[in-house]
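Note that one protein chain of the assembly has been removed; the remaining protein chains are unaltered in position.
Showing chain A:
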Amino acid sequence: MKHLHLGEFEEVVLLTVAVLYDKAYGIAIIKEMEERLSRKVSIGALQTCLRRLEKKGFLESEFGEATKVRGGKRKRYFKVTQFGKKALDHVMESRKQLWDAIPKVAFGS
């Protein structure tokens, strides 16, 4: 299942997009990540990741309405596709398998 592979950052971004549902655009994603994960994210890092995910088919996007703020520029809203959902499931699945496979004694009790 190589094509379902997600990097750690990609996974976090994908999840955040899912969390924000229909409000997921650049700055909102960054803020959400900063708040929930207290993790500094640059616009550059996020945008490259978003575009890569879109190219792989995990995300789709469309422009919102233009507003007065942000220099009148439109926002681009991202949505997790079915395929993206599948990738996330896959990640969880594989993690879960690993967790289940840990013998009880390994972490003590």
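Heads up, the rule we're going with is that contacts are C-beta pairs under 8 Å (C-beta built on N, C-alpha and C of every residue); 3 or more make two chains touch, one makes a residue touch a chain; residues count from 1.
Convention: contacts and distances are computed from a predicted model.
For the chain that does not appear here, its UniProt entry gives the protein name "ABC transporter permease", which is one of "Heme exporter protein C", "ATP-binding cassette domain-containing protein", "ABC transporter permease" or "3-oxoacid CoA-transferase subunit A". With the whole complex as reference, residues 25-27, 30, 42-45, 47-48, 51-52, 63, 69-71, 73-76 of chain A touch the missing chain.
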